[in-house]
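Every protein chain except one is present and positioned as in the full complex.
Order as written gives the chain letters A, B and C; numbering starts at 1 within each chain.
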Amino acid sequence: MSYPLPVIIFLIPFLTAICLPMVGLKKRHWCRPLALIAVCAMCVAAVVNLLEVLAHGETRYAFGGWPISTSFPAASIGVEWVNDPLASVMLVVLSSLASVCLIYSGPVSPQSLGSRVVLYYTLILMLISGLTGIVLAGDIFNVFVFMEVAALSAYALVGIPGGRALIVAFRYLILGTLGASFYLLGVVFFYAATGTLNMADLAQQLADKPELMTSKAVIAGTTFMFIGFGIKMALFPLHGWLPGAYTRAPDAISPLLAALMTKVALYGWVRIMFWVLGAGAEIGQIHVLSLLGVLGAFAAVVGALLALSQQDVKRMFAYGGISHVGLILIGVSQGNQTAFAGSLFYLINDAVMQAGLFFIAGSAIYHHKAQTVDDLASLRGGSPWMIGGLIVLALSMIGIPPTGGFFGKWHIILGAIEAHNYWAVAAVIIATILTMAYFQKLFVRIFRDTHLPSDVERIETHPSIRFSVAVTSIAIILLGVCSDPIIRFFRDIAVSAGM
Amino acid sequence: MIEHIVAGLQRPNFVAFVILFLWGFFVMVTHPNLVKKLIGMYLLQTSIIFLLVTIGAKKQSTVPILQAADAAAIATHEVDPADYANPLPHVLTLTAIVVQVATLGVSLALVAAIYQKYGSLDEDEILKRIE
Amino acid sequence: MIQAHESVIVRTMSRLLIPLIQLFALYILLFGQYGPGGGFVGGVMLGTSLILGILVLGPESAPCLLAKKVIHGDGVGLIIFAGVGGLCLIGGGEFLNYSNLRIPWVDTDSHRRYLGILLTQLGVAVDIAVTAISIVISLSSINDSGESHD
Partner (left out) sequence: MTLLFEISLLVLLIITAAGAMLVKDLISSVLILGSYSFLLAIVWAWLGAVDVAFVEAVVGAGLATVFFLLTLFGTAPKDTRIRRTTTPFVAWFGLPLLGLLLLYVAEDLPRFGSPDSPASVHVSPEYLKNSLQDTDTPNVVTAVLMDYRAFDTLIETAVIFTAGIACVLLLRRNQE
């Protein structure tokens, strides 16, 4: 009986989400604690799973026990999950950030929900189990179905506040469905060319028959999958839905979406890119990795530029996230271990940073009704702890040594130099300077008037908000301090990725 | 280049897929009316499913349901896969059709809520009413 | 909610049709393993029979009241499906491996899988029927809300 822990990690939020509508019929106030317990249990199980995988290495889980009666190397008959070190690290990050977001969502959730708060928490748990499925999936069609679960719950959660949020949610739905359909078209082309849906089997087919790699069907499949994932990870030209969605979403949902949705899509593309296609894939003689690097560089620079010109705080942080996706793509596409390890480490850091920034933006709105950058000054008087958290996260976004952000960027730059892509190094530096610029604009607005505005009395921030901002700031510093073992861990993942 | 495209035109199914896919994509992205966008989305998704099933189809093959007469043949493993259609694309299609209707349900709920709030289905009209 | 249809013919015909649709849906559901059909189609047809009642027979009719009670059982179908999968997990196999279902009077593996497939089809049918009815009731309750607030 193969190692069941990954399925248990998935089943905890999934079964809780299924039973919540039944439980919520009578005991409406039970659903938030129940959801919190489920996600914390999932967090503990994910840590145990990480330790188990580090001790015994990768395990595969074939659903329905189907590899028994066949001669195929991989279980390409049934659906399979791959529980390798990268997936277990992503599971730990996913579940811990989800639990912090749920703790944060206590006071900040929309109040006008009434009896529908049960369904609100059901959708949050469905979103988390959908993302867990994408992280662990070993079957390309399974990734599509999990993407749909996560996407549908995200559309509804974004649309809760009503009014303008509905229009933004509709736009997010149209672009999200377009992305999912392009991904499905990619799956269809791969299935037509090789006849299998299992990632391991697909990789073996592509390795066995080299002429398949340059066949037009596989190239079209790769392109469509890249466009599909590009929309899901909000890569620059396809990012139209992200700023509106994250700004108009309820303040409790923005950190959950910002920290997890684009990062898991990026993880999915990295898995397909390196574990299925192998790093040597070409689209018509243009090396895919260099194409990826150019697109990433463009996204990093333009994302930071757009963030500079924003007035709304949440919209500025959303554009910051888009620029970081570009940065990670630069690192992934250098093709050597340093940059790959650096970009995966930066992916984890960015998830924590985005969550922290949206915690602070949400608490500013919750306590001081501070929507735009100008009226953030009231934050200084009202809650100095938030300013402390903001400073730590800003240091990490820019990349100053004690925080984790620096080490990620540093390894990406080292890898780019190693691969002699100096335009990539230039793009990373320009993006850093622009990030510095828009945070400088933010801090000037906060600390400009030297005298403390008298009317702003000291507001006692809600304990759970203070807890979540503290946890993310400490996590960023901890990631920075013990970054060396983590980077070494990612280096041997890069080896398994064929670097 | 030209003979590649002419070779492509030899496949009526693929040509039908290309026409439906591009037209649905065009209407879904550019049409101002919200419900018309959803009709375009519906056509886009059905065209992808259409391509998926044409890949699974085989000439002179029956429906993949093993009749009792084949029970003897199956017992001795001589089921010839060539005379049954490929069942895997049908499974993926069943899932994709139901995903398509689920997405349609949620999008129509959003359209209904938008109409309830802004009283119009036309995108430009709604944008005017936001200010 | 949508009011009862004004013409008598439509109301009586639909009152006649609803049990027939349900009977045919059950046939399709239970014979999904021998011929075309199965969980998805049977579930949607069960849902459609009640949707016909909601749309045509008005809010106080029996199908509509039944539909209002049914939509509270949102997750039941999924609980059946995941429950069967969980039973296999508890029975010692992988998740959704029906040959580990501990059913007393069944001995051969393939018969256990046959029953596993039947149970999961029931779960899928219940889930789709409840969801279809719940979406229709949500969509048809747009105009009776009148005032709009967010």
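Keep this in mind: a contact is a pair of C-beta atoms (placed from the backbone, for glycine too) under 8 Å apart; a residue touches a chain by one contact, two chains touch by 3 or more.
Treat the numbers as computed from the prediction; the structure is a model and nothing was measured.
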Subject >> Contact list for the unshown chain, restricted to visible chains >> reply: A, B, C
Subject >> Selected residue (touches chain absent from view) among A:160, A:398, A:412 or A:469 >> reply: A:160
Original post:
Which is it among A:14, A:319 or A:346 that touches the chain not included here?
Top reply: A:14
Original post:
What residues on chain A make contact with the chain left out of this view?
Top reply: 14, 18, 21, 63-64, 66, 69-70, 72, 76-79, 112, 114-116, 119-120, 122-123, 126, 129-130, 133, 139, 141-142, 145-146, 148-149, 152-153, 155-156, 159-160, 162, 166, 189, 191-197, 205, 215-217, 219-220
Subject >> For chain B, residues in touch with the removed chain >> reply: 1, 4-5, 7-9, 11-16, 18-27, 30-33, 35-36, 38-40, 42-43, 46, 50, 53-59, 61-68, 70-71, 74-75, 77, 79, 81-82, 84-91, 93-95, 97-99, 101-106, 108-113, 115-116, 119-122
**OP:** Can you list, in ascending order, the chain C residues touching the missing chain?
**Re:** 2, 28, 32-41, 44-45, 47-48, 51, 55, 71, 74-75, 77-78, 81-82, 85, 95-96, 98, 109-111, 113-114, 116-117, 120-121, 123-124, 127-128, 130-132, 134-136, 138-143, 145, 147, 149
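Simple rule for what comes next: only the chains that are shown with their structure count from here on.
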Original post:
Any idea how many Å lie between the Cα centroids of chain A and chain C?
Top reply: 35
Subject >> Geometric centre distance via CA averages, chain B-chain A, whole Å >> reply: 29
Original post:
Which whole number of Å gives the spacing of the CA centres of chain B and chain C?
Top reply: 24
Subject >> Residue numbers of chain B (touch at least two other chains) >> reply: 102, 117
Original post:
If you look at chain A, which of its residues touch at least two other chains?
Top reply: 162-163
Subject >> For the chain B and chain C complex, residues of the former touching the latter >> reply: 63, 65, 94, 98, 102, 105, 108-109, 112, 115-117
Subject >> Residues on chain A engaged by chain B in the complex (per definition of touch) >> reply: 141, 145, 148, 152, 155-156, 159, 162-164, 166-167, 169-170, 173-174, 177-178, 181, 184-185, 187-188, 191-192, 197
Original post:
Residues of chain C touching chain B in their complex?
Top reply: 34-36, 40, 128, 131, 135, 138-139, 142, 145, 148, 150
